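Taken from a larger complex, these chains appear in their original positions, while the remainder are omitted.
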Amino acid sequence: MPETFAHLLEFFANPRPEREYEIKIDAPEFTCLCPKTGQPDFATIRIRYVPKARCVELKSLKLYLWSFRDQGHFHEAVTNQILDDLVALLAPLRMLVEGDFWVRGGIKTVVEAKYQAK
Amino acid sequence: MPETFAHLLEFFANPRPEREYEIKIDAPEFTCLCPKTGQPDFATIRIRYVPKARCVELKSLKLYLWSFRDQGHFHEAVTNQILDDLVALLAPLRMLVEGDFWVRGGIKTVVEAKYQAK
Amino acid sequence: MPETFAHLLEFFANPRPEREYEIKIDAPEFTCLCPKTGQPDFATIRIRYVPKARCVELKSLKLYLWSFRDQGHFHEAVTNQILDDLVALLAPLRMLVEGDFWVRGGIKTVVEAKYQAK
């Protein structure tokens, strides 16, 4: 697993921490490298979460997602990595990350991972 | 957080306060500024509520939504702000506000917040 | 609130009062005036009801809906008014009236009101 760029992610204070509300983010311009062949992979990353004290700042999220461009990742690893990095930063009430990858070798793959605060 | 223009909002007396009925409002022409870059953001604001004693007057709602044009707001803040201002004015039985923002930096965001009278 | 034209509404005896069945009516050619500016408003009025002893006669319903053409009404008031007038005439088992209004000032509004016999 290559090093991650979680340090690029920034947050701002949730403007209504006392209210349970939902934020839905779609990022259709994600690209990384295949860890076996080095060839580029493309995906849409979908994020849905209910914040507690923190919200992810969108420009930093864009830079964070761009930082995968030259790294090799399995589809399953990158989707879980994004979920882990965002959970570590935000400690949300709950979060879903879906990696929807383009066809490779005639095969299309979607990975969906969830987090629920205890 | 910039000052708000809640004073622009007007209400009229609910013509049937004894009946529980629903009002759905879609405002696709919302624009404000990004609080970090000053660039314009665009959104559709969707409001659904069940009134008690008061209904929001639509022309005043239009002026209120226009008043965000020159203010900087995070997506999460503006959506919650609209919900707060309308709840403060109307004291409805329940209300939902959804801010459906256009793509920025290759990323699309939707924020959904709800209020329920106790 | 302007005077209403409920006297235009006519009914005929429900041909099967012993059976609980549903009647769905869509009237997309509704127009009235804005009570604040006097400008025309347009809407589709949707009615669904389960009759008891009476059914609304359709030509009289058409004339009744036309009678709003020169009157000023808030969206919320006109939708509730139609429900009230039809309930007063028909005493149905249950009824729903939806006023689906066209865009005004960049804002679209739908009002939905229901009646249930006790």
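Letters A, B and C mark the chains as written, and numbering starts fresh at 1 in each.
Throughout what follows, contacts are C-beta pairs under 8 Å (C-beta built on N, C-alpha and C of every residue); 3 or more make two chains touch, one makes a residue touch a chain.
All values derive from a computational prediction rather than experimental measurement.
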Identical protein chains across the whole complex (3 displayed): 10
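Just so we're on the same page, only the chains that are shown with their structure count from here on.
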Category of the chain touch graph - line, ring, star, complete, other: line
Size of the rotation, in steps of 5 degrees, that lays the CA trace of chain B over chain C: 60
Computed distance of Cα centres, chain C from chain B, in Å: 28
Whole-Å gap between the CA centroids of chain A and chain C: 49
Of all residues in chain C, the ones touching two or more other chains: none
Residues on chain A engaged by chain B in the complex (per definition of touch): 12, 14-16, 19, 21-29, 51, 55, 57-59, 61-62
Partner chain B, residues of chain C touching it in the complex: 1, 36-37, 74-77, 79-81, 84, 104-114
